[in-house]
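Yeah, one chain of the complex is gone here, protein chain that is, but the others are all in their spots.
First chain written, first letter: the chains are A and B, and each begins at residue 1.
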Amino acid sequence: MKQDFKVLGTRPIRPDGLDKVTGKAMFGADKSVTGMLHARVLRSPHAHAEIVSIDTSKAEALAGVKAVITGDDFEDVDNRWTRYTMQNCMAQGRALYDGHAVAAVAAVSKKVAAEALALIEVTYKPLPHVTDVDEAMAPDAPVLHEGVKGRNLGDDVSGNTVGYYSFGHGDPETGFAEADEVIERTFKTAAVHQGYIEPQACLADLGADGRGELWCCTQGHYEVRRICAEILHMDASQLRVTASEIGGGFGGKTTVFIEPVALKLSQKAGRPVKLVMSREEVFRATGPTMSASMDVKIGMAKDGRITGAHARLRYQGGAFPYQMVMLGAMSAFAAYDLEHVQAEGWDVMTNRPKMISYRAPGAPMAVYAVESVVDELCQKLGLDPLDVRIMNAAREGSKSSYGPTFKAIGLVEALEAAKAHPHYSAPLAPNTGRGVSCGFWFNFGGQVSVSMAINADGTVNLIEGNPDIGGSRASISMMAAEALGIEFDRVRTIVGDTASVGFSDVTDGSRVTFAVGIATINAAKAAIKEMCKRAAMIWEIDEESVEWIDGAAHAVGHNAGTLPPMTLAEIAATSGKTGGPIAGHHEGAPDKAGVSFGVHLVDVEVDPETGFTAIKRYTAFQDVGKAIHPAYVEGQIQGGAVQGIGWALNEEYIYGEDGRLQNPGFLDYRIPVASDLPMIEPVIIEVPNPGHPYGVRGCGETAIVPPLAAVSNGVARAIGARLYALPMSPPKILKAL
Amino acid sequence: MSKIHVNATVNGDAVEFLCEPDEVLLDVLRDRLNLTGAKEGCGTGDCGACSVTLNGRLVASCLVLGAEVEGSAIETVEGIGTADALHPLQRHLLDHAALQCGICTPGIIVAAKALLAENPDPSEEEVRFWLAGNLCRCTGYDKIIRAVLSAAAEMRGDSA
Partner (left out) sequence: MARVVIFGSLRAFTGGEGEMEIEAATTRELLKKLAARHPALAETIEAGVSLAIDGEVFKEAWFTPIGPEAEVVVMPLMVGG
C-alpha cells in the first residue's frame, strides 16, 4: 500500500467553496426557466383512509391552472419496489399516512397553485390506523398491505411484519449460564428525521417528444432516472437528470418523493414545472428513519468478559414494505468478539411516512440498546467501561457477530486512544456523568464510472457520477492529483449528468471516497499508460522502458539517465501530434470497503431541578483507514456526533391518537443548535483498509452511532438512574430522578 | 388584489419591484430579483437560511413582507464579498472547512457579519448564542464557530 503521499492528507480549499460562500451555488430550488409553472401537492389529513373520490373540476377551472393530477394519472409498473415508491409519491386508492400525497397542481404562480389546492374536493373514508411498532406487529393490528408478510414468519405476528432476520453464532443461553451477572432490558427509540436544511426541490420538463430534463437535489441522479423512467414508462436514455448542489441528504435523498409528480405535471401541462417542498411537507411526507422497540440481554463474568448476548429488534419503517432492521441486527454486537451471540430483527409497516436511510441506517438504535446494557453491567460489577470494551473488542481475525471474519480493523486502537486521552481522566464537575460508547458501520463499494481527460495545457478534467454531498469533488481531485503526480489545483472534478458519464450508484453507505476513489485511481492509471506510450514513441524506445514517477515519464532500464524526464504537461502539449487526445476512464464495482469503528466520550451535566441536560465535553475517536482530506473527515465526525446527540436528547416524531404528526416543523422538532453544544473534538485513527490502494475506509456514517448510548450512559452516571427510551427530554429525566 | 410597487436598495443597488401584498421578502429576492443566495429552509423563521439585513438589522426574510421594505436598504450574501475580494468571514469559513453542503452558509455569513458589526470581539459563547437561530445539520457547528472567531480576530487586527 502507498504510504508517502504528496497530496493526500493535506487540506486544500474545496473547488465549490467559493460559489458557496458568495451565494452563487445552485441548489435544488435555485433554478428557474422561462415558461416555468409552479406546483403544489395536496396531502392527506388522515393516518389511514380510503380515497372514495377526488373532484378536481373546480381546481381545473381556476384561471392560471395548467394541470391537475391524482393517483389515477399513474399507470401501474412491474417492479414492485418501484410501485411502492410511486404510490408513496402519489396515493392510489388509499392514503396510508398523515401527509400522503393525494393530488397535485401546476399553475402559473405559487399563489394560484395554492388557491387551486383548496378547490380540490377529496372524499375520504377513514380506516383504522396504527403508528406504534409493537401494536402494528400484534396479530390483530390493521394491516397496511396484504400479501407482503415475511416468508419466514408465523401467525404470532401480523401481516405488517415484512421481514425477519437473525444473525449470530453459538448459543446465548449457554453464555448466560456462564455469567456472573445477566441484565435484560427493553428500549424504545423515536423516529427521527435526517433534517437536511434544504427541502426536496426539482425542476422537470417532459416534452411531447418524450424527452425529459430533470434538475433535482439528490444523492443519486442515476437512481432518480431509473425510478422516474420506470414510473413514467420512458426509456432511461430519454430522461436526462442533473444533480443540483445538494443541501444535505444523510440518506434522505437516496430516493424520490416529488420528481415523478413534477414530471407527470409537466407532461400534462406541456411546460416546465418547479416543485419545492415546504418544511412541513418534508417532515410529514419524506422519509424519517425507523423508530424501534428492542430487548437486549447480556451476560458478563466478574472480570468483565461478555459470556453471552441476545438482541431482539423491532423496527417500524412506515407505510410500505422495506428492508432495514437487518443492518441493525448485524451492527448490534459488531464491536465485540463473542462466543455466544444472537441478534434478531423484524421490519414492520405502520401508518407513517415510508422510512428512508439515515446515516448508518438501522445501526444507531441497536447499538444504543447494546451499549446501554454493557454500561449497566460495568456499573453493577464495578468495572471500567473502556477496559471492558477493550477486553471484549473485535479485532483482526475475530469472527464477527454477523458472519465474516474481520480483516484489519481499528477498534482496539480507538478504545486505547480514548483511554489515553486527557478527556477520560479529567475530573468531573458535580451533577455530571461521563458516558462511553462504541459504534460501527460497514461502508459499501458499488457501481461507479469516472472519466478523466488530460488537457493540452497539462491540466486535468474529471467527471464523476456521484453528487458531492460533503466535499467529495475535492477528495476526488486530490486522489487524481496523487495518482498522476501533479498539483491539486491542476485537476477539476465535476459531477456529470446522466447523459455525460456512465452509471454510478447513489451516494450512500459512505461509499464515494472509497469507490469513486478507486475508479479515479484506475482512470489515472489508464491515462498514465497512454502517456508512457507517447513518451516512448517520442523517445523511440520500448514502452516497457518507460515508467511514471512523480508526474513525469522516466526512461528506465538501459536507457535510464540518458533522457530527461518528460512531464505530464510536456506530453499533453504534443498530444495532438502523437496520436490525439489523452484520456483515461474506469467503470467498475469495487468491493472490499473496510468497516469503520468509533468510540465516543461525553460529559453530560444534568440539572437536578429541571432535568435539563448540557453536553459539557465531547471527544470522538474514529478509525477512517486513511483520511484523504483530514478537515472533511473531522467535519463528518463532528456532524455525525451532533446528529446523534440530537437523537439522544431532543429529536422525535410525535404522533397523536389520531395518527397525525404533531410536530412537523423546526420549532417543535428541535435539532441541535449552536448554543446547545461545546466543541466536538475529533480524533482520527488510521488503520489502513487492506481493500483500498490508499487504505480508505469511508468515514461518513460511523459517527452517528455511538452518541445515543454515550449520552445516555453519561446521563445514567450523572443522575444515578437509567433511562431506557430516547429522546431523553427534561420531563423524562425528571421522572427518572 | 393588485400588486404593490416597492422601491428599495439591495446590496447598494436601487431596485424596483411589484409584489403581492402577502409575498415575503425571501420570495421577492429569489423569484423577482434573481438573488437566490438566501435560502428557504423552513419559511417559518426557525432555520436562519434566509437571513438578510434590513437597514443593518438581521432579519429572517421569510418573515418580512416584500411590501414592508419600501425605502429600505437590504443586504444579502451576494453583497458581502466577491470571489476576488472575499470578506474575512467568507475566507475563514473556507479555510476552516466550515461548510459541508453549504446550504446554511449564506445565512451564517449574513448573521455572523451582523454580530461582528455589533460586537467585534465576541466570546465563543456569544457566537454560539447569536448563531443559535442558524441551523446547520452537517457540521456540528464546531468549525463554523472557530471560523467566526478567527475572522473576528483578523478584522480586529489581532495577530491570531
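Remarks
Assume contacts are C-beta pairs under 8 Å (C-beta built on N, C-alpha and C of every residue); 3 or more make two chains touch, one makes a residue touch a chain.
What you see is a predicted model; the values in this text were computed from it and never measured.
The chain we do not see here touches A in the full complex. Touch with the chain omitted from the figure is made, among A:Gln323, A:Thr574 or A:Ser675, by A:Gln323.
Residue in contact with the omitted chain (choice from A:Gly210, A:Gly403, A:Gly656 or A:Pro731): A:Gly403. Within the whole complex, the absent chain has one touching residue among A:Pro361, A:Pro385 or A:Pro682, and that is A:Pro361. Take chain A: the residues that touch the chain left off the picture are 151-152, 164-168, 250-251, 254, 323, 326-327, 329-330, 344, 356-361, 402-407, 442-446, 508-511, 589, 591-593, 691, 701.
We take it that only the chains that are shown with their structure count from here on.
With each centre defined as the average position of its C-alpha atoms, the distance from chain A to chain B rounds to 29 Å.
Touching chain B in their complex are the following residues of chain A: 11, 13-14, 16-18, 20-27, 29-30, 32, 110-111, 194-199, 245-250, 276, 278-279, 469-471, 629, 631-632, 634-636, 638-643, 665-667, 671-677, 679-680.
Remark: chain B residues 20, 27, 30-31, 35-44, 46-47, 49, 76-78, 80-83, 86, 90, 93-97, 99-106, 109, 125, 127-129, 131-146 touch chain A in the complex.
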